[in-house]
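The complex is shown incomplete by one protein chain, all other protein chains being positioned as in the whole.
This part shows chain A:
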């Protein structure tokens, strides 16, 4: 087997694929988004629940269908994000984005990405970058929706 393939698929990826962390569409939530990858049909429904003050992500319930990379990515991302502040998450996301668009040059800092470094092997495979980033883009969209919804509620008061 050629080495790039083992750089893409690791034990860790299949652990998350088979035993997805935080999966399931729990209530309550501030916003829900549904993202698809129209070229391959991968899908994720992601919910977000923020803390009372809106600064912290308290839960990210989701349901994901797709390849091992896309499912593992959702599992790893929610593990990383739940309980963190939006600022902390922004930093992690920016680092992930940089690594994923580096065509294999940046492996990613394990201190920042945790299990997420197992995903960055996909950056060598341009066709697979979107598989990994689908969940991360869904988070951005869900967060934006949640913040808008909160602002609307405040304005109504």
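Throughout what follows, a contact is a pair of C-beta atoms (placed from the backbone, for glycine too) under 8 Å apart; a residue touches a chain by one contact, two chains touch by 3 or more; residues count from 1.
To be clear about the criterion, contacts and distances are computed from a predicted model.
Asker: Given the options "NADH-quinone oxidoreductase subunit J", "Cysteine desulfurase", "Putative ABC transporter ATP-binding protein" or "Peptidoglycan glycosyltransferase MrdB", which would UniProt use as the protein name of the unshown chain?
Answerer: The chain we cannot see is recorded in UniProt as "Cysteine desulfurase".
Asker: Pick from A:113, A:131 or A:146: which residue touches the chain that isn't shown?
Answerer: Touches the omitted chain: A:131.
Asker: Can you tell me which of A:51, A:65 or A:153 touches the chain that was removed from the display?
Answerer: Selected residue, touching the omitted chain: A:65.
Asker: Of the residues in chain A, which ones touch the absent chain?
Answerer: Considering the whole complex, chain A reaches the absent chain at 1-2, 4-5, 8-9, 11, 14, 39-42, 65-69, 125, 128, 131.
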